[in-house]
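Here the structure is laid out as structure tokens; the discussion comes afterwards.
For this view, one protein chain was removed and the others were kept in their places.
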Amino acid sequence: MSYVQIEHLSKSFHGQHVLQQLDLAIEKGELVTLLGPSGCGKSTLLRILSGLTASDTGMIYIDGKNVTDVSPKNRQIGMVFQSYALFPNLTVSQNIAFGLEMNKISKTEIQLRVQEMIELVGLVGKEQAYPRELSGGQQQRVALARSLVTRPKVLLLDEPLSALDAQIRKNLQKQLRMIQRELNMTTVLVTHDQEEAMAVSDRIYIMNGGRIVQHGSPQEIYTQPRSEFVARFIGNYNVLTAEQLKRITPNLSLPAVERFAIRPETFREQPLAGEDICLTGNIAQVTMLGNITRYELNIGDIPVLVDTLHLSFEQEQIGTTKTLYVSPKDVIPLYDTIA
Amino acid sequence: MSYVQIEHLSKSFHGQHVLQQLDLAIEKGELVTLLGPSGCGKSTLLRILSGLTASDTGMIYIDGKNVTDVSPKNRQIGMVFQSYALFPNLTVSQNIAFGLEMNKISKTEIQLRVQEMIELVGLVGKEQAYPRELSGGQQQRVALARSLVTRPKVLLLDEPLSALDAQIRKNLQKQLRMIQRELNMTTVLVTHDQEEAMAVSDRIYIMNGGRIVQHGSPQEIYTQPRSEFVARFIGNYNVLTAEQLKRITPNLSLPAVERFAIRPETFREQPLAGEDICLTGNIAQVTMLGNITRYELNIGDIPVLVDTLHLSFEQEQIGTTKTLYVSPKDVIPLYDTIA
Amino acid sequence: MKRISLPSLSFALVMLYLFLPVAATILYSLATEWNSTVLPEGLTGKWFAELYADPRFLQAFGRSFLLSFLTTVVAVVIIVPAVFSIIVYAPRMERLVQILVMLTYAVPGVIMAVGLIRTYSGNGIPMVIITAGAYLVGLLPYLYQGTRNSLLAMQARSLMEAAELLGASHWQAFVRIIVPNIMSGIFVSSLLSFSILFGEFVLINILVGGRYETLQMYLYAKLSSSGHVASAITVTYFVLMAIITGLVVKFSRRSFTRKEVP
Partner (left out) sequence: MKRISLPSLSFALVMLYLFLPVAATILYSLATEWNSTVLPEGLTGKWFAELYADPRFLQAFGRSFLLSFLTTVVAVVIIVPAVFSIIVYAPRMERLVQILVMLTYAVPGVIMAVGLIRTYSGNGIPMVIITAGAYLVGLLPYLYQGTRNSLLAMQARSLMEAAELLGASHWQAFVRIIVPNIMSGIFVSSLLSFSILFGEFVLINILVGGRYETLQMYLYAKLSSSGHVASAITVTYFVLMAIITGLVVKFSRRSFTRKEVP
């Protein structure tokens, strides 16, 4: 049995199915992300895991113990809320110490552990500040410290970075991952940001409409999407019908599915191996996206996105004809038609 | 004189300088972006341009006319607010028609132009819907149509996409740019998202602390940042001190500045030309970011980020030694030490 | 969940505390005789018949209605645009207005009456008008709250700016955009104001007294002469208030502001 195990979990609100027969397994020390568009049920799943919301059916096991009916205060779960939910009347130290006081830890040990945490999250010098005096990023780190100091079995993060600016968000992603690894903390992160999910996760569960539609390592999910939904949600995949693909590469033997996906970054100017598919098209649009230059190519009448690194050369001009190669193993058949 | 010209504009709130001696010029049909972190004054500049806020000093010319003291209703400016500010008591059609009615256009022409706009922004079938019945993306398109239908001289967009999910945001960016080009509409966009700015702009003005710190095409700004602030804000530039750079490439002759920036995507595995700088380091971390795989290399004790396209090969392992080449012209001297 | 029991219980107790007197009053207004028994000895409609046949009652009712209705209309016409101007164009004055609102809460009728008699009596203005003026100030808190909340919920400031940029004058924007959106909120506040004025007793009694007998004064007079008729008046009053409350509940649900997604 895994460290955290969820079996056949269902939940309805006012007759609407929010979660449907979910199964989920998380190993000790893993950072698992629940990724999906808003309204897919990911936050509800997190709240059920914390005990703040009750499920309709299903079982939850943590560390081998059935906690399905255990109250939130006895589940040994740490949680960082989207709004941080810091206590406005307490200082940074007092916020972090709160959980330890509730668990009747001795004064001296509280002091020790709070100081340790403040150092870990880099808030030295802010001990006596009130939450309203901190920036968003600092508040987020207080929330993290407060939920970690009680040494919970599982840490839950509900879109913890969504309220922050892009620059700060990327910094905190890194810090978060570092701290999680250092403490070997079993962690569940909820987000709708696929870049964030790929940057920090050991494994990702992709959710849509209250179901898990695919799970695996970021690498697996990104390179082997099973459905059009995942292909479009996780990246900028070109999704082609079998008929379209047949038209541009008549000789390729394809599995009998309706749609195929090709990542825009797998196209290359030189063939790597003999069996590479050769495509020729006109450049219809060029967009510079920072480190990536994105070309929109018309191959026949089929528009295809191609990503290349943004190097120092001149960009190719609209209208130019371009020949590209793609390996047959980068043409991904999409098996699931639903979701 | 440019189509829109702003000269020596200053503004203080409660004794705090929000804008300091700004100069700005926008040509007819251009899409110019004001890009900067929150609090840099970009939204205030937009409000002054619209006439909703008065400036302390400075002049504004639109189409050769001094409009500094012209009231908002007579400036012929269209604006899309961050919150959309749709009229909740009016339907989509009525919202779009409002500006035309105020300008006493004939009933038949109003009908014609409203229908045209509804088709342009792709809201056919939603004419009789109320704003509350629309999704965020649809509301955004109504706001756009409403501000375009009066054929303003300048269109102002105040973070128009910031409330939307990533997927919808990218779609609407494209649509927005298409419509702007089709109508040849002089447009000023305010955003804090550098990717958005690069994807849609003809030119970008980067603001920080109430000043313009750099302006130019996305390509120019991205490849030739003048300061550390811009280098870090616009991309994931490696910023090295002259001393650090000297240590890893002792033979390179450098201009006499303190800091240099190197884009992570300009490193390559093969040298392109004889003068390319050769660097060798150990891989300290590998992160998959979708279409990009990011390596953190330690060259000596200096950490350097390297971006490569995410191809189908195995990722290189942490600890592996790697040799990379970078062209001397991709080592950008940072002249402005301030900002 | 077990937790709900505490509020449910206190809620039920409050309801009981409030509605026991209502039930007793209704019974008493229909009772022939009710002295030493738990329930009345018989039921009759004669108290109501007697009441509705009394021209003094009808006149008092009419006066109360007229005074409350006209004052409410005048208050809405004056206060709503003023609150709008403050919220949209001078939000920093809100603090001052809130203190003012607080003050009007803190000055009760009897105290107000002393000042008003001192200042305005004997200078030719009828005291009913003076009273209506005092009522106007008394309505300030209620109309201020209602108007303010409606305006903030609809983000009136952005809407005004948007309308202006589209070429509308302040007046056009106010009439075409603001008014339709705050209509239902204002209507609710007006009904509330009307019902508060309809029930006012102290000020009108001290300032005007028998010269302008309102429903409340009539009731006060009847209290000592016939408990049954007084109860019948009270029941009539309850029915009127039930209708108004029903209207309030109905209209406070109808609103153009965006529904929040749970």
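Labels A, B and C are assigned to the chains in the order they are written; within every chain, residues are numbered from 1.
Definition applied: a contact is a pair of C-beta atoms (placed from the backbone, for glycine too) under 8 Å apart; a residue touches a chain by one contact, two chains touch by 3 or more.
Bear in mind the structure is a predicted one, so any value in this text is a computation, not a measurement.
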>> Please identify which residue in A:Ser83, A:Thr280 or A:Asn298 touches the non-displayed chain.
In response: A:Ser83
> Of A:Leu52, A:Val70 or A:Val239, which sits in contact with the chain we cannot see?
Replying inline: A:Leu52
> In the full complex, which residues of chain A touch the absent chain?
Replying inline: 50-52, 71-75, 77-79, 81, 83, 85-90, 98-99, 102-103, 130-132, 146-147, 150
>> Just checking the interface: what residues of chain C touch the absent partner chain?
In response: 1, 3-4, 6-8, 10-11, 14-15, 17-18, 20-22, 24-25, 28, 78, 81-82, 85-86, 89-90, 93, 96-97, 99-100, 102-120, 133, 137, 140, 170, 192, 195-196, 198-202, 206, 216, 219-220, 223, 227, 230-231, 233-234, 237-238, 241, 244-245, 248-249
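One rule holds in what follows: only the chains that are shown with their structure count from here on.
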> Any idea how many Å lie between the Cα centroids of chain A and chain C?
Replying inline: 54
> Taking each chain's centre as the mean position of its Cα atoms, how many Å separate chain A from chain B?
Replying inline: 26
> For chain B and chain C, what's the span in angstrom between their mean Cα positions?
Replying inline: 53
> For chain A, what residues touch not just one other chain but two or more?
Replying inline: none
